[in-house]
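Removed from the display is one protein chain of the complex; every other protein chain stays in position.
Which chain is which? They are A and B, in the order written, and residues in each are numbered from 1.
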Amino acid sequence: MKNMTKPQVLSTRNKRKIKENLQAYSMLLPNLVLFIAFSIYPCIWTLKFIFYRYSGLASEVPKFIGLDNLMRVFRDDIYWKAARNTFVYAGAKIIIIIPLAFLLALFLSKKRKGNGLLQSVIFVPTIMSAAVMGLVFYLLFNVYNGQINYYLMEWNIIKQPINWLGAKNAMETLVITAIWGGVGNYMVYFIAGLQRISEETLESARIDGANSIQTVWNITLPMLGPILKIILMLSITAAFHDMTNVMVLTEGGPNYSTMVLSLYGYSFFFPVSASSITLPQYGYGAAVSAVSAMIAGIVTVIYLKLSKKLDDVY
Amino acid sequence: MRKRYAKTHVKGGNKMKKMKKLLAMVLVIALTMSLATACSNKKEEATSTTDPTQGAAQSTDSNESKDDTQSAEKTKVVIWSKDRHDADFITQKVAEYNETNTDNIEVDFQIYTDNFQQAIDMAFQSGEAPDMFSQETKVFESHLGSGRIADLAPMMDDNFKTTFAASIIPGLNEIDGKIYYVPVTGTTGRLFYNKNIFEKAGIANPPATFEEMVADAKLITEKLSGEGIYGFASNMKNPASALNRSLLYQVQRQLGLQNGYNFTTGQFDFTQYADLLAQWKELLSQSAAFPGCESLDIDPLRTQFAAGKIGMYISFTHAEPGVYKNQFPMTEEWGVVQIPTLGGQVTGAQGFVANGGYLFNAESKNLDAAWKAYNSIFMNIDFQVEYYEAGLGISIVPAVIEKAKPAQIYIDNKDLLIGTTDAIWPRNPQDANATAFVLEGMDSNATFASMFYGDTDIATGLQDLTDRYNAALKAGIDEGTIQPIVKSGFDPMNPSK
Partner (left out) sequence: MKNKIMKTAFSTIVAIFIAVMIVFTVYPILYAVIGSFKTNGELTAGGSFFPEGAWQFGNYFVAFVKAKFIKYTLNSVLISISTMIIAVFTSSLAGYVFARQRFVGKKLIMVLYVGLMFIALGSVTLYPIYSLLMKLGLHKSIVGLILVLTGGQSANVLLVMGFIQSIPKELDEAAIIDGCSPYGIFFRVIRPLIAPIMAVVALFTFRNAWNDYVTTLVMSISMPKLKTLTVAVVQLKYSMNAAAEWHIMLAGASIAIIPILIVYFFANKQFISGLTAGAVKG
């Protein structure tokens, strides 16, 4: 109707615009469909079921229960134990992995024969399946006939076998495997950062009489600032997501000592054997996951604020 | 190809070119690989259509031939089993049936050991559920209300009803006049012990009381841990799996409670567990238990028992004889006794699980064929006699017991059999209303595990547990989703009355 009253020129422009839009959408469509189906739809589903009780099993109709699920999260002791575990896991992993990765990058980024190969070797775990390697670690760390206890006893480092997967040590073991799987990844990030520092800057520092440790401390580290921020950001989000290795190695046990938020949410949809949920509780699971996502979001925001403050200090 | 790629790299040549080559290489690999898979896929399909009987019987998971039903012109009956210890036996029987039956029925027997319950749940949701599947308590309880489990009563003829009369138990499998499955075997928890280890440690008899059992375990660990032999083990990686085969039965005998539930008062009371759990904590401590019990699954435990590294453990009677005969052959001699109680005190009958039944999918199009195949294979008395004689399960069918010569293992170990001290226990409100009973926090088994391995105090933990279970019960009753269960004059010695 509108078109009829408007001048002819506009109409062709409109036509062209429509055509442009159609073309753009036709190219976007394959990805957009996937995005809507596998990214947007699950989010909407989750937001809805936070307010329902639903086990999905019987011919049961989901029951609207308002904020009950969310309230339950706040009185759920296991949830907060899992939250604490997640922070311990993420903290330990990051505190160990970042310096290790930095040192490796520092030593292996020098242009020397063999360093490229060594880099490639350190990077290998990054391409491996966390699940398959979880199985291998499960055998290696086995308390009664795993190879690690065998060697430690053989070399007289320990007298009694260490209960690697027991309630007291399982978290440490988990962190060790996480470091194994991630250090190469962060090393590569650091190498990328180091390559941005020009040789001249380092050279001039050396001419000024700085030794290597001073150069690293005064020049390299500050200049790595921006990329270090990104690396920390990535390592925080990654540590909050890790689940596969936990699932295969310990299933969150024993006694919830390695239960992390991501796995706890999962266990309400697909019960894992080491937890006490035997029937799915989709509604509560949605609430658990939403609160966890919020916690992760808050941590990220705090981190971003802090790193901005650090910028101001410099 | 590798060489050329390397060269361009060394030259530091055009980056784009290098990438292009790499991409081309990846694509070539991709294409050849996908071609290869396409071909082999076709081949696989071809063989399965030309010879549908072959392989179907042993297949643990091939349901791709499902689509071939029409072309094969046979009625396909899909059965899911959760058991491994009798897999060889049943697989062979199914194969025989497939070759000989005249009803044009083909049975596809599949074994789902891991995630059995989830597999059933998801299969039902997607309309892909098998025609019949192993009865398992949790699966049965969670699907009972949904109308997806077929009532078998209309299909039973008089002959069937008389033969299996003992297997039809009101309140268990017969509910409101409908019969949902027919158990043919029974199982319960008993203490298994390694006779050689007991001898080595200088212990004459298996323990008669729980205190004695803890002392024996400590003695074995103290004397023999140098050789890698320990007194007791439990598959505590999954506390529910470990304690539902041990503590659950022990509590029935000792306290007359059904997982904390008192049928007389209609309330949960876990506080009575305190003394038992204190002994359990000792039993699972370093001074008595196999190292790493808290991350042990049942099969690794069995391999260690078979290897003569474990003095005692508690498990189900139906599975273990088959396990040590076929799955993990054991050279040393094992024995079996009743689960000891504190001071040998017994106030209740021990429950047993009537198992070996199959549930039928009410939505199945092949219900009649499934029933036919079920009768010809599983409900055949000769089959059950052979099954019993092979030591694969303990029959509760009179006709079978009469005809069978029990396996030597049962003659030597009377306690493997369901005896006069065993009875069927009614379901407590939690079991009877699996989906409506919403417990917040850790369930009983996980709480017990946290007392054994964490720092949860037994007394306060049990009080808290009691409160939470009763709160969940009350919430369900108030909402009308749970029917209260109170039995005045309930006698734990006679729980099924």
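Keep this in mind: a residue touches a chain if its C-beta (ideal position, glycine included) is under 8 Å from a C-beta of that chain, and two chains touch if they have at least 3 such contacts.
Because the structure is predicted, anything quoted here is derived from the model rather than measured.
Contact with the chain that does not appear here is found for just one residue of A:67, A:95 or A:135, A:135. Looking at B:123, B:215, B:439 or B:477, the residue that reaches the missing chain in the full complex is B:123. Contact with the omitted chain, checked across A:169, A:215, A:278 or A:300, is made by A:300.
Screening A:183, A:205 or A:279 for touch with the missing chain picks out A:183. Remark: the residues of chain B touching the chain excluded from display are 2, 5, 9, 15-16, 19-20, 22-23, 25-26, 30, 33-34, 37, 40-41, 44, 60-64, 84, 110, 112-115, 118-123, 125-126, 128, 297, 299-300, 302-303, 327-328.
The missing chain lies against chain A, touching residues 20-21, 23-25, 27-28, 30-32, 34-43, 45-46, 56, 100, 103-104, 107-108, 118-140, 145-147, 149-150, 180, 183-185, 188-189, 191-192, 212, 227, 230-231, 234, 237, 240-241, 243-244, 247-248, 262-263, 265-266, 269-270, 282, 285-286, 288-290, 292-293, 296-297, 300.
In this text, only the chains that are shown with their structure count from here on.
Between chain A and chain B the centroid-to-centroid distance comes to 35 Å (mean Cα coordinates, whole Å). Interface residues of chain B facing chain A in the complex, by the touch rule stated above, are 117-118, 121, 125, 138, 142-143, 145-148, 228, 236-241, 290-292, 294-295, 304, 309, 434-435, 438, 440-443, 445-446, 449-450, 452-454.
Here chain A touches chain B in the complex through residues 53, 55-60, 72, 75-78, 142-144, 161, 163, 165-167, 170, 250-251, 253-257, 270-271, 273-276, 278-281, going by the rule given at the top.
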